[in-house]
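Missing here: one protein chain of the complex. Every other protein chain is in place.
Chain IDs A, B and C follow the sequence of writing; residue 1 opens each chain.
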Amino acid sequence: MIDKTLADCKQAVAPVFDGATVMFGGFGNVGMPGQLMEALLLQGTRDLTVISNGAGSGDFALAALFRERRVRKLIASFPAPTSKHFRECYLKGEVELELVPQGTLVDRIRAGGSGLGGFYAPAGVGTELAAGKETRVINGREYLFELPLHADFVFLKAHRGDRFGNLCYRGTMRNFNMVMATAGKLVVAEVEEIVPAGSFSPESVHTPGIFVDHLVQVARHPGLADKPSEETAP
Amino acid sequence: MIDKTLADCKQAVAPVFDGATVMFGGFGNVGMPGQLMEALLLQGTRDLTVISNGAGSGDFALAALFRERRVRKLIASFPAPTSKHFRECYLKGEVELELVPQGTLVDRIRAGGSGLGGFYAPAGVGTELAAGKETRVINGREYLFELPLHADFVFLKAHRGDRFGNLCYRGTMRNFNMVMATAGKLVVAEVEEIVPAGSFSPESVHTPGIFVDHLVQVARHPGLADKPSEETAP
Amino acid sequence: MMLTRDGIAYRIARDLPEGGYVNLGVGIPILVANYLDPGKEIFIHSENGILGVGPKPARGQEDPDLISAGKGFCTLALGASLFDQTLSFAMMRGGHLSHAVLGAIEVAANGDFANWRVPGQAVPGVGGAMDLAVGAPNIFVAMSHLTNKGKPKIVNTCSAPLTARGCVKRIYTDLAIIDVGTDALVLREFMPGHDPSGIRAKTEAELTIAADCREIDVPETFNGVPLRQ
Partner (left out) sequence: MMLTRDGIAYRIARDLPEGGYVNLGVGIPILVANYLDPGKEIFIHSENGILGVGPKPARGQEDPDLISAGKGFCTLALGASLFDQTLSFAMMRGGHLSHAVLGAIEVAANGDFANWRVPGQAVPGVGGAMDLAVGAPNIFVAMSHLTNKGKPKIVNTCSAPLTARGCVKRIYTDLAIIDVGTDALVLREFMPGHDPSGIRAKTEAELTIAADCREIDVPETFNGVPLRQ
């Protein structure tokens, strides 16, 4: 019998090694795998390359990984002004930032997860984010060449899951979680409820279990439970 | 009030002009917009470039467009051995075929619909389908450069729709319909039922209405209603 | 007389058509949602995966999993749909939105604009700004006409880091409405108490005056909120 369930987050993050590349789902606090992030923090893993839309906010989860100097490099689109711990690391030169337009970030992850070698994106042409990038004119329009992104570990947050790893999200939780699920060597989801096999209608599964190696049922991180962050995005 | 509903298929295909590029959803007979195809046949539009996974089967809908010599070029992955009308046109040199590996076809449509300039695909490398294509080695692996596909008209089939153009599919109807919905100047769906606004839960919408210009409620084409075709695919 | 930030938002809302699919950036743009004609059905897009953002929820009614791109709680409108980032950016970058309303630091005569990084800003963040800018067919910029030091923000060449080249279609400021034409900027409307030459004087880039150039028509207040000052 397939059973991808793990007992706890500690077990889920145990394989993460120093220097690993890790993706985290979430946009703002919604869909952020906060409990897995806290477990990773407790484990003490360092020199991480993190791929994430933002850099967290407040003093917990993703933000705390910066506070504790566990991140060597961040690949992101929007480290918000409220990401104070990232900000401090960045200004001290203690973390490298690769800033990527959000849509390009999404498609680089998608390319990594779906076996494409790279693609031409329109975002960033003629801007400082085009620096050092190959350009190409296709059908009269200029594009930037972009490479796939793939991670050693992907951490997701979903609403419900089953023992096969099938996941369902609610509200705006899908955000980066669905595409990141396709782009990791080991993919782990924290879910609020593990439901019995057969509970999901096949039409309502958002992330098919093929993409998910493990899942763990865990209460929502208290920092994410009752209110969203105060970040603002362009 | 937004109301994207049209009275019938005749009205839906009226804008299609001779020489237009047209995409049709469907894999086998499932998700094939059979009634829209029949309306296009009746209208007599010709010199079409058709983008579709296959070339139809039997003697109706897509197959009938070949029978009546309405198609100048087919861009497809699998004109099945049972596509007898396509076969006849092709062997007589009356239709051009651009054969594309299915996953590459899907992603070319996706690139067209999502504003990418092109991408590097692994399928077809070292085969006769690589003829004339630019190759590139990325991270040690060889890829083919592939261009986006976009159509003047896209015809879809869905199970249910609402006046905003939101669509839901059932079973394996999603196939090419969801990605093609993003890649047309004018996108029309035939649906079995138009439901009142607010009937769909926001989480269950498969194709958001932004991609759909018109929809028409019509009984399932009789050729598609009771049995699938006899085609076989590799 | 000048438009308030709400006044700019109110005026932009008048130009959004029924059936529009509109992304609203932070700042003045997000205020546009407050002034949409309830008789017109317009879908507000949020880059984190919503088409059909509704009003803010009542206090105590917030759904912790339902936020819009500005990270504040939201509700969903009739006909709304939820989706992931790949589909959301397909909408933005693939030309499917009808309009994006964005704030700006500067707009140049050729439609270049800068809105993502204040020069000298220590920690940069770009989000979806560049994807929106290259994707939406109608980019409306909403901003004050002058910097708070009194310098023109409509310039010959942007000095702040560009968001995208040549994509702005129309500029709404507290003083004027200006179209980005193929050859030149065209003054369409100006605030009562000003005149085209006065607007020209506050604009670094060359301004052509539209043949039907007229005064901006915005009421004093709306639901008690001042639109002019």
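The rule we apply is simple: contacts are C-beta pairs under 8 Å (C-beta built on N, C-alpha and C of every residue); 3 or more make two chains touch, one makes a residue touch a chain.
Computed from a predicted structure; not experimentally measured.
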{"item": "Interface partners of the hidden chain - shown chains only, full complex considered", "value": "A, B"}
{"item": "Contacting the left-out chain in the complete assembly, out of B:60, B:176 or B:211", "value": "B:176"}
{"item": "Which of B:41, B:75 or B:123 contacts the chain that the document leaves out", "value": "B:123"}
{"item": "Where the missing chain touches subunit B, by residue", "value": "27-31, 54, 76-81, 83, 86-87, 90-91, 97, 99-104, 106-107, 110, 121-129, 159, 170-179, 206, 220, 224-234"}
{"item": "Where the unshown chain meets subunit A, residue by residue", "value": "1-2, 110, 113-116, 162-164, 166, 182-183, 197-198, 200, 202-203, 205, 208-211"}
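FYI, only the chains that are shown with their structure count from here on.
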{"item": "Smallest count of steps, each to a touching chain, taking subunit B to subunit C", "value": "1"}
{"item": "Rounded Å distance between subunit B and subunit C, as computed from the means of their C-alpha atoms", "value": "36"}
{"item": "Subunit A-subunit C separation of Cα centroids, rounded to whole Å", "value": "30"}
{"item": "Shared-contact residues (touching 2 or more other chains) in subunit B", "value": "114-116, 203"}
{"item": "Subunit C: positions in contact with at least two other chains", "value": "50, 82-83, 86, 89, 93, 134-135"}
